[in-house]
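With one protein chain removed, the remaining protein chains of the complex are shown where they sit.
Letters A and B name the chains as they come in the text, with residue numbers starting at 1 for each one.
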Amino acid sequence: MTRQRPFSGEAAHGSSSRFLAAGRLYWLLLSAGVRAKMQYKFNFISSTLIQVAGGLYDFSLIAVLLWRFKSIHGWNIYEVGVLYGVSRVGYGLYRIFGNELERFESYIVRGDFDSVLVRPWPSLFMLLSRNVELSQISLVIEGAGVGGVSAMSLVRTGALRWTDVGWLLYASLASACLYTAVAIATASAAFHIVRIEELQVFTQNAPSTAGLYPLDIYPAWLKYTLLTVIPLGLGNYIPVKFLLGKGGTWFNLAVPALACVLSLRVANRLWHLGESRYHSTGS
Amino acid sequence: MSESAAILTRHLSKSYFVPVRKSGFFGGLRTLISQEKREVRAVTDVSLKIRPGEFVGYIGPNGAGKSTTVKMLTGILHPTSGEAWVDGLCPQRQRQALARRIGVVFGQRSQLWWDLPTIDSFEILSAMYEVEPARYREFLKEFDDLLGLGEFLDTPVRRLSLGQRMRAELAAALIHRPPVLFLDEPTIGLDVVAKTRMREFLRQINTRHRVTILLTTHDLRDIEELCERVVVINHGHVIYDGSLDSLRDRVNLPTLLKVKYSGVPEDFRPGQYLGPEGERLDRPAEGAWKIVSIDVESRTVEVQFDRRISPVPAVLVAMQSLGEIKDISLVEPSIEDLVKRTLETPETVSGD
Partner (left out) sequence: MLLTAPLTNLSLKTRKYWVLMSRGFLQNLQYSASHLINAVASAVFGIIYIYLWKSVMPPTGFGDYSYPTMVYYVSFNETTMWFTQFGIRCHVRIRDAVRSGNIAQELVRPMSFFLYTVAYEYGSMIYGLIFRGIPVGLMLSTIGFYLPKNPATWFWTLLALLLGCYIGIVDLYLVGITAFWTTEIRTVYWTVAMLSLGLGGASMPIEVLPAPVYGLARWSPFACLSFNPARIYLELSGAELIWPAVVWSVVLTLFAHRATELARRKLEVQGG
């Protein structure tokens, strides 16, 4: 039998091209995820449509309330619509790209996290690039629809300037980051307690519902929870409040970016803590 | 750390604590609250030195600590005490760097993209491991020759047969040309033809590219045909380390022969022994075979014998003198038998 060149592994490239390699890999993995989903086109289309319908239904509940009672704590239907849109688009973006965090419990329960750890990239990056949940685009469509129509109406009456639409997009992206940070922190808990589905209801589902309305309507403890421990309000409520002329300063527009940097750092720290616990205990 | 070792462990141990489960009403809640923990010692004091290019079988019963060891060597778990190096790297501190130098196949878990054509998985993995395009094309060509990948590259993974899928899994684990390969039950569930093919391939990888292979399996035939060295682990302890032949010599594992007659010879009784000339004995004697069972309905007799003393053809000839044989089958000892016997023999761990 012929003996050929011994296998010697592949070396990692330099740090600058490594960044490019990560980008390329992420793109490749995401497009693979989309192509895989497209194998089940009918399923994809029907679940997207159902979710758009479900989302519009959610908004119709608020719309009915506003139609009947005119305002929520001094916010009219268009103003609430703008806040709703920003929150929903941000949440949707998180759900599209961060879906594996949403189902992270099963990685720990079924031991699939091991397969993430034998890869030559940071585990969080490997995890997030494993799948893209395209059907959650429904949330973005619905949020952009509600937010867009509301913003247009406000622009027409002069309550909002054209340029502010850019700020609203920025707030949506920041919200997506904050949702992701909260989800990473919550998923990290799975390394310690395994079962996190109930915890996710507390830290993700309930806060994202609460964040659809102006935070002023809530009792102080709930409002400040959403501005500190679970800082989702810093991405939507704080900037939108200023843009709609309901108080605050230009600093309100800096808050989302600062909050993103800080919360992603904290989340990353928690993730590493959890991962090292996984290394020492397994599951 | 030694240059001449592909895998080196020193007193590698792993223990962890699991909460004591409460049963009954609110059992789950009480487990959560209670701090009662039980220590599980999965791996104790494992010291191994595996040279580059060695093909080592790592065997033991379920829960013996095989996969915990493999998880420590691949950087998934960190040892409680002791040290490990794989290809000169420390799995615990250099997990990501090590990942580029090892291949891993978990027989029960797929690393391929289920809904996409097989080739797509290879392309993704080659990007993940930053394989140069030219080297990747070289890989595809070589592995097409070796494994016949070409016939199913465009088929979605979910439509592959198990044999095809395992070939694809192996290729996927080798795309970055790792010098060390960990295989966890790579032949599980395969039919005889697919198993043979898989073994042939593993042998080639091992000899052609000097890939060091650590194989855990439940199939002694895998070990028999592939590994020059076998490490037996039980309850976290290494109880044997050496060649399979010397292990067989030591533990004297009986082989089981099932013979189906056209009519069962009348005076056969289980527990009796059969001498080399076909004579019946009531107690064991040198070179005698034990009659384990007789099933009159299916006219089948099972005898146990030591292959080192009595070659299979000799046993067959003797059995034939007792009646007309319809069918025969040979049952090789299982890993569990092997471990049990190893534990029963006084001199346990041996060097190589």
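Operating definition for what follows: a contact is a pair of C-beta atoms (placed from the backbone, for glycine too) under 8 Å apart; a residue touches a chain by one contact, two chains touch by 3 or more.
Since the model is a prediction, treat every value here as computed from it, not as a measurement.
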For the full complex, which residue in A:Ser17, A:Gln39, A:Ser106 or A:Thr209 touches the chain that was left out? A:Thr209
Among A:Gly14, A:Gly54, A:Gly166 or A:Gly245, which residue is in touch with the absent chain? A:Gly54
Against the chain that's been left off, what residues of subunit A make contact? List them. 43, 46-47, 50, 53-54, 57, 60-61, 64-69, 71-73, 195, 197-199, 201-202, 205-206, 209-210, 213-214, 216-219, 222
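One rule holds in what follows: only the chains that are shown with their structure count from here on.
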Subunit B residues touching subunit A in their complex are 16-17, 52-53, 68, 71, 74-78, 80, 87, 92, 95-97, 99-102, 104, 106, 109, 111, 113-116, 120, 123-124, 127-131, 156, 174, 176-179, 204, 207-211
Residues of subunit A touching subunit B in the complex: 1-13, 21, 24-25, 28-29, 32, 35-37, 39-40, 111-112, 114-115, 117-122, 276, 279-282
